[in-house]
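Missing here is one protein chain; the remaining ones are kept as they sit in the complex.
Moving on to chain A:
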Amino acid sequence: MDELELLKKNWQNSDQSMPKLTYDEIYKMIWKRSSSIVKWIFYISIIELVLGVIIFIFTADKKYWAEMEAYNMKGITIAIYIITYAVAGYFVYRFYMNYREISVIDNTKTLMNNIFRTRKTVRRYIAIALGLTAIYGSILSVSMLKSENFMNAIRDELNQDLTSSQWIIIIILSIIIVMISTLVIWLIYQLIYGILLRRLRKNYKELQKMEV
């Protein structure tokens, strides 16, 4: 192709037309902050990884433990805590190992793969954390409904017992609320990563297309 060959010739002789940065200008640049997506992914992932743990620490005060005891939930709550910390610990380790493997001197495809793998680790962690929360929430609700204290509290409040159809409505409403909030969290999640990784995904697909 003539034009491309012409450009190639011109391209290789274009050195004079390029900007010339001085030693000092380059020296200053190496201390500037990077704004690479890997850095963003790192910070956001760290926030996600510690978020669950932080929420646990702040909600679990003395009153909370007293309530758990009243509903006979202390044992299972402690068990859930231990599982959550173990899971978080495992994922922080996996995340760190994957993150360390991201290297700008790899070839483009490997680099992209490593970035996606790091993200996948955090996504799996979020899924498992949500799952654990759902299981724990269900156990907690069932125990509350079964406990005398809770039933008495409702009876005092309403001056009457709830009929079974009222119970069904309450249960269905709770399920809907849980589903909607999960959906909202999931949408926000997709939005953040959609924006952050859009270009990366597009380029990755482009590379994959070549391999078919």
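The working rule: contacts are C-beta pairs under 8 Å (C-beta built on N, C-alpha and C of every residue); 3 or more make two chains touch, one makes a residue touch a chain; residues count from 1.
The definition used in the following text is that contacts and distances are computed from a predicted model.
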Name per UniProt, for the chain absent here [options: "Carbohydrate ABC transporter permease", "ABC-2 type transport system ATP-binding protein", "Sigma-70 family RNA polymerase sigma factor" or "Na+/H+ antiporter subunit C"]: "Sigma-70 family RNA polymerase sigma factor"
Candidate in contact with the missing chain, chosen from A:Trp11, A:Tyr64, A:Tyr90 or A:Trp167: A:Trp11
Listed residues A:Thr108, A:Asn149, A:Ser174 or A:Gln190, member touching the removed chain: A:Thr108
Hidden partner interface residues of chain A, rising order: 1, 3-4, 6-8, 10-23, 26-27, 29-30, 32-38, 40, 103-112, 115, 199-200, 202-203, 206-207, 210-211
